[in-house]
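All protein chains of the complex are present and in place, except for one that has been dropped.
Coming up: subunit A.
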Amino acid sequence: MSTLSDPVNLSAPRGSDAGLTPKQLADKYGLSVSGKRPSLPEYVRQLWARRAFISAFATARLVAQYTTAKLGQVWQVLTPLLNCAVFYLVFGLIMSNRDTVPNYIAWLCIGVFIFQFSQSAIQAGTRSISDNLGLIRALHFPRASLPIAFTIIQLQQLLISMVVLVVIVLVNGITPGATWLLIIPALVLQSMFNTGLALVMARIGSKTSDISQLMPFLLRTWMYVSGVMYSVSSFIEKWPPFWQTAYSWNPAVVYMDLIRYAFMPESFDKTLYPGGVDAHGNALPKALILPDHIWIMATSWAVVAFAIGFVFFWKAEEEYGRG
């Protein structure tokens, strides 16, 4: 009836493009498939371009963490201190491990802080995608920014704990030495390792939210197995050599031992701490053992975990935020 009932087709290509199929049209003007994953070098480039975002995001999150608490930022120092106090109460006083490990309090605090760095990086990584879906859906940026930023937050928190740690170590009568410089490369390697794990867990956590329920149990098992609060060396000594070697590759043990050695090399001195028993039959502190090739182990873990984690995360880049 109405002449208007025959609308112009506004979709159809006009002029020289007339008659092209949608696919041909897209190819001609170089349009790309929406949401396609960039190549690995391109992805690294994009991520590098977002370095300002990653560091600003990490800082903002770290500051926001305690905004609802009255004591505010004081908790950043208080939390690690309380942690050490609890473990000291249980394992130092009640179960009296302090007799068998030289400089037990410093040894314990280093273990707790270093293990917690890996633990919390993994936990934060697991939730990094699923907790930030709003941000992911609203803005476009390389998604690996998030797990990396969350690992940086944990590193910043560790550095604050390190200040507390230095005080504890000094109070325990340990004098600073040249080995303290080893803390820097050891932490760099551990950060790489943690970033790799956080990236792996971020992808898994984005698909199966059940994993975040399971993680605390896995991490707790890892913590008790790694001997964070008590020395496991007396159990290990009785194992067959193959299992001893396998155990010494436990990354948590590797990174804890490196930092323990860096802070207090004298604890590893057999002449100072021969072990055995005193006249009353009480156990004496026994020197710690630093495995051979520990730096090779630390570097291998860092490189392998980071490389696998990065590629594994990138493989699903286009899928984050879907569903």
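Just so we're on the same page, a residue touches a chain if its C-beta (ideal position, glycine included) is under 8 Å from a C-beta of that chain, and two chains touch if they have at least 3 such contacts; residues count from 1.
Following the convention adopted for this analysis, contacts and distances are computed from a predicted model.
If you had to name the missing chain as UniProt does, which of "NtaA/DmoA family FMN-dependent monooxygenase", "Techoic acid ABC transporter ATP-binding protein", "Oxaloacetate decarboxylase beta chain" or "Xanthine dehydrogenase family protein subunit M" would it be?
Looking only at the record, the undisplayed chain corresponds to "Techoic acid ABC transporter ATP-binding protein".
Give the residue, chosen from A:Ala26, A:Leu272 or A:Ile296, that touches the chain omitted from the document.
Of the candidates A:Ala26, A:Leu272 or A:Ile296, A:Ala26 is in touch with the missing chain.
Identify the residue among A:Trp75, A:Phe141 or A:Trp180 that touches the chain left out of the display.
A:Phe141
Of the residues A:Ala49, A:Ile184 or A:Leu284, which one touches the chain left out of the display?
A:Ala49
Can you list where subunit A touches the absent chain?
Residues of subunit A in touch with the missing chain: 4-5, 7-17, 21-23, 25-26, 29-36, 49-50, 52-53, 56-57, 60-61, 64, 67, 132, 134-135, 137-141, 145, 318-319, 321-323.
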